[in-house]
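A single protein chain has been omitted; all remaining protein chains appear in their positions.
All chains are identified by letter, namely A, B and C, in their written order; residue positions are counted from 1 within each chain.
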Amino acid sequence: MDKVFSDARSALAGLVKDGMTIMAGGFGLCGIPETLIEAIRDSGAKDLTFISNNAGVDGVGLGRLLETRQIRKMISSYVGENKLFAQQYLSGELELEFNPQGTLAERIRAGGAGIPAFFTKTGVGTLIAEGKEVREFDGEKYVMERGLFADISVVHAYKGDTEGNLVYRKTARNFNPMMATAAKITIAEIEHLVPAGDIDPDQIHTPGIFVKRLVHVANPIKRIEQRTTRKRETVASAGAGEEI
Amino acid sequence: MDKVFSDARSALAGLVKDGMTIMAGGFGLCGIPETLIEAIRDSGAKDLTFISNNAGVDGVGLGRLLETRQIRKMISSYVGENKLFAQQYLSGELELEFNPQGTLAERIRAGGAGIPAFFTKTGVGTLIAEGKEVREFDGEKYVMERGLFADISVVHAYKGDTEGNLVYRKTARNFNPMMATAAKITIAEIEHLVPAGDIDPDQIHTPGIFVKRLVHVANPIKRIEQRTTRKRETVASAGAGEEI
Amino acid sequence: MAWTREQMAARAAKELRDGFYVNLGIGIPTLVSNFIPAGMRVQLQSENGMLGMGPFPFEGEEDPDLINAGKQTITELPTTSYFSSADSFGMIRGGHIDLSILGAMQVAQNGDLANWMIPGKMVKGMGGAMDLVAGVKRVVVVMEHTAKDDPKLLKACNLPLTGQGVVDLVITDLGVFTIDKKGGTGMTLIELADGVTAEEIKAKTDADFKVALGSKQSNAA
Partner (left out) sequence: MAWTREQMAARAAKELRDGFYVNLGIGIPTLVSNFIPAGMRVQLQSENGMLGMGPFPFEGEEDPDLINAGKQTITELPTTSYFSSADSFGMIRGGHIDLSILGAMQVAQNGDLANWMIPGKMVKGMGGAMDLVAGVKRVVVVMEHTAKDDPKLLKACNLPLTGQGVVDLVITDLGVFTIDKKGGTGMTLIELADGVTAEEIKAKTDADFKVALGSKQSNAA
């Protein structure tokens, strides 16, 4: 019952199969389980459906699985950063289902929490509502959306203990906590592995029950998509800055 | 825009009105906002509807508002600890709506998250489903439940900063985080008040946006309903113990 | 001789598996934690927002902020995590808890369970029971076989239900029954308490059941 595996390949051993649905955490390149994504590529599994907010960029994250044509379908909210994506989509090789970002997040949360469907204002009167039930509650219209549940989820956390309890860091949290709850098997890559009891139990973001397998990736390469900075002499103001 | 008020009475000033709906955090007597509940009693407001998992015990928590007959209706999952409750309910003075505990928690979470309704397996084929829509998804039956939103919420946290960011302690967290999101105005009582920036932003349970008013209650009396212990010589085993 | 409360709890503990996350109801189910085999890793969930529930505290070390769903003071373990009631019941409703062991007033041969109200009596509320029986992967009931000579294992419950078609296994002081809650094979008596006969059980049971003693069905997860 040891949850800790020595590397990403062994953590995924026997789990990845052709045609399965996989959730992958991250927003842009922030908080993506890149080592596990590479191991999925190495598994050679094909016809995969990925549920992930973005599709990586060319050559990074899910972009790697586009290169090898292992992805048949993406369920995402924004894929604008990826040229190969556009190309495969336009050629009909790749299927795409857009979800509003909040609807996607909530569908995943619902899937993990045993809620098969819920109503949201988001998308009423838009293409997103087409073919879906629209119902009025207290005089306002809402669309019914379905929960999402995957075969496996791969997530990235900052810290994890041997029980599988996870802590995320800053905005690298994003989709990871919900995805950890919404698959038959969740595999987490963690930057820091500690013994059970080391993390304050009030500060655990994902309880260990959701994490079946863990792999320690001590020094992951973290990429920045938009490196924006300000000059030292600039007076700081909330949210202000200039692009370089 | 200072969120910190000097005492519970001033934190509630102008907010409590006859006939309003109030959420109160806590499970049993654990994590209840007792000082704010006392201030609601002192406000004299009547015909209140309370959404709270329990109804306190005689003379403690919401039990105090039963004594003064300020509560017209309770939406709860379990009220077994309160004799006065039974008496007022049986005499018809008090209205009662039972919700399964998980349904209650999710209805509150939904109300705070802009979800007017959702489906759950809980209660299918029971009294709870009567008069509610039951629908099949993927061959299983689910009941539709509605979101809950209150006029005000009163919650108890362990620590809070001047921005209204909150941290709860151990099982005193319970219903407090969702209730903080599901009312027009949320008032929090906190045991420890710190300046903004003192709490690690990765470890905040309730972001300050949800908390309009704060009151510092330095040494609240915390009561224990079932004092269960084990003897020193007993060998510890997980979850084991003997009642005294 | 019928089984004692401890023997019933010990029998229920045989349903545990290494790595299980388990929710125990109050009463006899709570005793099950005393019978977790050495070396088996089982984490107990408390639906008020805790995973990894420890034993009762030593006297003088009670913490009012640390209670279980029965409002009893408890302790934490190295594996412990805390979370909100919404997250706790998301865990339960989402099917992440492997096993729930709880008491009952009545169980029907189709898996219906009644354990929360008796019409005409003051109702205390269902608490988290309806969520647990609807959401947890496998539901085991531990109860006395009869209530003052009235059978509790029935063709159909006559008390208001807690859940419809939810029970997988029933352990009474007289024996053990599997239930095929999806219909199909119905209720089956698979074990007898020491010195109890199938005939004695038949006489004290309203439900229809098959007898298949020595079956391994109870091990199906």
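To be clear about the criterion, a residue touches a chain if its C-beta (ideal position, glycine included) is under 8 Å from a C-beta of that chain, and two chains touch if they have at least 3 such contacts.
The model shown is predicted, which means the values in this text are computed figures rather than measured ones.
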{"item": "Chains shown that the absent chain touches, full complex", "value": "A, B"}
{"item": "Touch with the omitted chain, as defined above, among A:3, A:64, A:159 or A:173", "value": "A:173"}
{"item": "Where the unshown chain meets chain B, residue by residue", "value": "1, 109, 111-115, 163, 165, 181-182, 195-197, 201-202, 204, 207-210"}
{"item": "Where the missing chain touches chain A, by residue", "value": "27-31, 53, 76-81, 86, 89-90, 98, 100-106, 108-109, 120-128, 158, 168-178, 205, 222-232, 234, 236-243"}
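One rule holds for everything that comes next: only the chains that are shown with their structure count from here on.
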{"item": "Minimal step count in the chain contact network, chain A to chain B", "value": "1"}
{"item": "Centre-most chain, if every chain is reduced to its averaged C-alpha atoms", "value": "B"}
{"item": "Between B-C and A-C, the pair with more C-beta contacts", "value": "B-C"}
{"item": "Interchain centroid distance [CA atoms averaged], chain A/chain B, Å", "value": "32"}
{"item": "Separation of chain A from chain C, taking each centre as the mean of its C-alpha atoms, in whole Å", "value": "36"}
{"item": "Rounded Å distance between chain B and chain C, as computed from the means of their C-alpha atoms", "value": "27"}
{"item": "Residues of chain C touching at least two other chains", "value": "43, 76-77, 82-83, 89-90, 92-93, 135"}
{"item": "Touching two or more other chains - residues of chain A", "value": "113-115, 201-202"}
